[in-house]
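In what follows, a single structure is set out as structure tokens and then discussed.
One protein chain omitted, others in place.
So, chain A:
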Amino acid sequence: MRLTSLIYRGTIVIAYTVMLLPVLLLVVTSFFRDAIIAFPPTGLSLEWYRNALTRDEFLSGFLVSVKVAAIATAIGVPTGTAAAMALVRSRLRFKAAITTFLLGPIIVPGIVAGIALYLSYLAVQNRLDMDIVGTLPGLIAAHVLLTIPWTVRVVISGLQGLDRSVEEAALNLGARPRAVFLRVTLPMMRPAIVAAAMFSFIQSFENLELTLLLVGPGMSTLPIAMMNYLEFQVDPTLAAVATLQIAVIAAMMLITDRYVKLSRIV
């Protein structure tokens, strides 16, 4: 008994260390003064933060990422929610197959999906004689594919935990089906939908692999801008960008958690 609990605790500690230690190192090195990372540092500085915030490619990358993530979330979450409702509530046939299909983008490696999308965009582009690769709509469409599986997954589990008798109670009290949906079902699904939106946003915001081949000149997302910078520079500017990114996402999660307890959903 004591041994199992020891192994159990030990595993948790190791897992968290492996996951969090690099993040911690990243945050620490972002404050080092040296352009080439060395231990111990010769001093501390905020130089890299200044560099990160003043360089145009990061700022515009950040703005493009936010725009793409927001629009992809705005399209993917309602669509995915509707799909999840149909999968849980309706007498649809081939439910298992449809669910697997919708979750597909999570399972297929991003780079494979990216190449597949790139090639199909090219094919369609040639037929229709219009640009898709390297355009904002083309990129957003690809990112919608990232948001749908997360939404479907989170909303399905939210719906399954929902007590149907609460909706029946509303019907019994005289609410028509439309009123039941708007006044009872939707508000009860709110935590799941909020969580789905947050995950979708983060998925899209931090995506590199799928995005890689689909960006065009003057339209880089933040992860792409970071990778491009890395090709020529190795100074801790990227560590500073990443630290800012972590701070933004952490803030998002904390704010969301105030309204919807995330631990209850995931």
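By our rule, a contact is a pair of C-beta atoms (placed from the backbone, for glycine too) under 8 Å apart; a residue touches a chain by one contact, two chains touch by 3 or more; residues count from 1.
Methods note: contacts and distances are computed from a predicted model.
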Name of the absent chain as recorded in UniProt (options "Fe-S oxidoreductase", "ATP-binding cassette domain-containing protein", "Pyruvate dehydrogenase E1 component alpha subunit" or "Cytochrome c peroxidase"): "ATP-binding cassette domain-containing protein"
Residue, one of A:T4, A:T42, A:S90 or A:S165, that touches the chain absent here: A:S165
Contact footprint on chain A, counting only the chain that is left out: 163, 165-166, 168-176, 179, 183-184, 187-188, 190
